[in-house]
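A single protein chain has been omitted; all remaining protein chains appear in their positions.
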Amino acid sequence: MITPDALKPAAPDTEAEAAGLPGPVHLMAQLVRSFGQLSLLTNVWTGVLFMLAVFVGNWQTGVFGLLGAVVSTATAYALGVDRGTIDLGTQGFSGCLTGIALYIFLGPQPSTYLLTIGGAVVCVLAVSALTTLLAPWRLPVLTSPFCVVVGVVLVAASAFTRIWPGGSPAALPIAATPGIEYTWTDLWHGFFANVSQVGLSAHWYVGAIMLVGLFIGGIRYGLAAVVGSAVAVLLSWALGAPPGAVATGVYGYNGVLVAIALGTLFLARAVTTALYTVVGVAVATVLTAALNAYFAPFGGRTLSWPFIVTTWLFLAAATTFPRIRRTT
Amino acid sequence: MITPDALKPAAPDTEAEAAGLPGPVHLMAQLVRSFGQLSLLTNVWTGVLFMLAVFVGNWQTGVFGLLGAVVSTATAYALGVDRGTIDLGTQGFSGCLTGIALYIFLGPQPSTYLLTIGGAVVCVLAVSALTTLLAPWRLPVLTSPFCVVVGVVLVAASAFTRIWPGGSPAALPIAATPGIEYTWTDLWHGFFANVSQVGLSAHWYVGAIMLVGLFIGGIRYGLAAVVGSAVAVLLSWALGAPPGAVATGVYGYNGVLVAIALGTLFLARAVTTALYTVVGVAVATVLTAALNAYFAPFGGRTLSWPFIVTTWLFLAAATTFPRIRRTT
Partner (left out) sequence: MITPDALKPAAPDTEAEAAGLPGPVHLMAQLVRSFGQLSLLTNVWTGVLFMLAVFVGNWQTGVFGLLGAVVSTATAYALGVDRGTIDLGTQGFSGCLTGIALYIFLGPQPSTYLLTIGGAVVCVLAVSALTTLLAPWRLPVLTSPFCVVVGVVLVAASAFTRIWPGGSPAALPIAATPGIEYTWTDLWHGFFANVSQVGLSAHWYVGAIMLVGLFIGGIRYGLAAVVGSAVAVLLSWALGAPPGAVATGVYGYNGVLVAIALGTLFLARAVTTALYTVVGVAVATVLTAALNAYFAPFGGRTLSWPFIVTTWLFLAAATTFPRIRRTT
């Protein structure tokens, strides 16, 4: 058996290790990092900006995100999970995204609160399960625990009248209508919405705040997001994706995440890595369209699966290319 | 290469090892156990009760189950499979369930007999293939060989006029209709039907006989089934699942199997295991609704996939929680 112990993350950075911090401050750092992890970063100030952005977009979304982060963090403590991952926010983060997504897709009903709590508990199990399943290839779980848990709840929702009484969203995929012109607004809104959709918001100004957060985390994170978003917008436009979808970030948030993951986190810095990352962004953009069609007939949601699948494939491929090296 | 030899089950218990038994009695024990394995137990008397229950539900179902068990057992001998697994009924069991399911879904046509024989042969290959594929994580195959073989045959059926001339069952998933009241009968029928659906029957009295078989196998198996079934019924009711589906066990047989697998077989006995198992039952119940929707558009069947997926995820997760331990 390949032991997942070998996959424990490196010790958290000094901020998080500051066990001397008073409890409430320590907890606050864990929760704030749960928001920053939406784009895989552990910087506290990135987390603060991301949390701010989520609340600016819609304060109720922020409340659900916090609720999820608190429950996941508490569950991780109760299950005796390695403290390092809790401090880095990788435990709270799946619950945070789960709360945000369930509020957005199901609305603020009483059942949504209970599902957020239950979902956040199950997220901690999903992080462990997926870490173990990916261990033979030493691949990171990324946002897959969130996608599994929220994906299952949303597909199941219309079978339960107390979760979603509004009928099934399932439908055969619809083709793009030719002849619709792009406006300049579509493109620049899309550029920022690609970032905000990482937190499931379609507001361009939410994306702008998050982009500031990324630059605060490190100039290369901000640059990766800028390049990833620009490549995704331009490719979607060139291929003729529906302008309305591009303007709300539907075709680009996966590219932004791929750019951060491949361009700054998991591969060694080199010119070849930059080229490889751009190819990854293009693949994620096309894969987004494919997965939108895949999920449509059974009422599933694409979420960040295109990012996850692309990153896993490109990391797996990298092991055999002498000119591309993994850092972990 | 991770050798699947390491996954050979422990030596069968003394009953089965009694090589001194006359051949027909020995074979009879293997076949009876094939029925008991519907709920993963190897106790001969559990098998007798389960076989009785299947024949009580519908004698033709029993005949198809026996046919499948005989063919799978014979195939396993012919392929030189390890004798221990044959004696424990884990080879015959997939063929048994295959025969039962093909009779129920396709009816007693001539082609169903041939498909049962062919399916039972392929089940033995599927047991081996899936054991090998799961070896890196040391996960048990559970009912996955049956689900793969029967799932493929049923989805393929409507393309072949001699298998299923009645048109494709494929349809977009339908949402639950709000406003239908539960009756007391729905709930207690559902409680027993959750057990009987393990053998693909919706009759409450078949479930009652099987529950007796579980208690004969060991009081903890019976208790696990009772708790699993009760949690599944109550959760389905609380979430607003369709009463008719709950009454026929649609939402609960996976919970029963999860309760037996996690609660009694694969995890060390502890209070934490009991709590963990209840969470697993809840997850399996929601996952059942999600997979029903997933399989609808292409005419697939949920079978016991929710049980399999939930158990795999919870066993994979358990390896990283110090308070939950796997027994194998």
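Which chain is which? They are A and B, in the order written, and residues in each are numbered from 1.
Quick note on the criterion: contacts are C-beta pairs under 8 Å (C-beta built on N, C-alpha and C of every residue); 3 or more make two chains touch, one makes a residue touch a chain.
Just so it is clear, the model here is predicted, and its values are computed rather than measured.
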item: Option touching the unshown chain, where B:165, B:178 or B:322 are the choices; value: B:165
item: Touch with the omitted chain, as defined above, among A:49, A:117, A:130 or A:283; value: A:283
item: Missing-chain contacts mapped onto chain B; value: 1-5, 79-82, 111, 118, 121-122, 125-126, 128-133, 136, 151-153, 155-156, 158-168, 170-172, 297-300
item: Residue ranges of chain A at the interface with the undisplayed chain; value: 136-138, 172-179, 236, 238-242, 279, 282-283, 286-290, 292-298, 312-314, 316-324
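Definition applied: only the chains that are shown with their structure count from here on.
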item: Fitted rotation between chain A and its twin chain B in degrees, CA, nearest 5; value: 120
item: Chain centre separation (chain A, chain B; CA means) in Å; value: 36
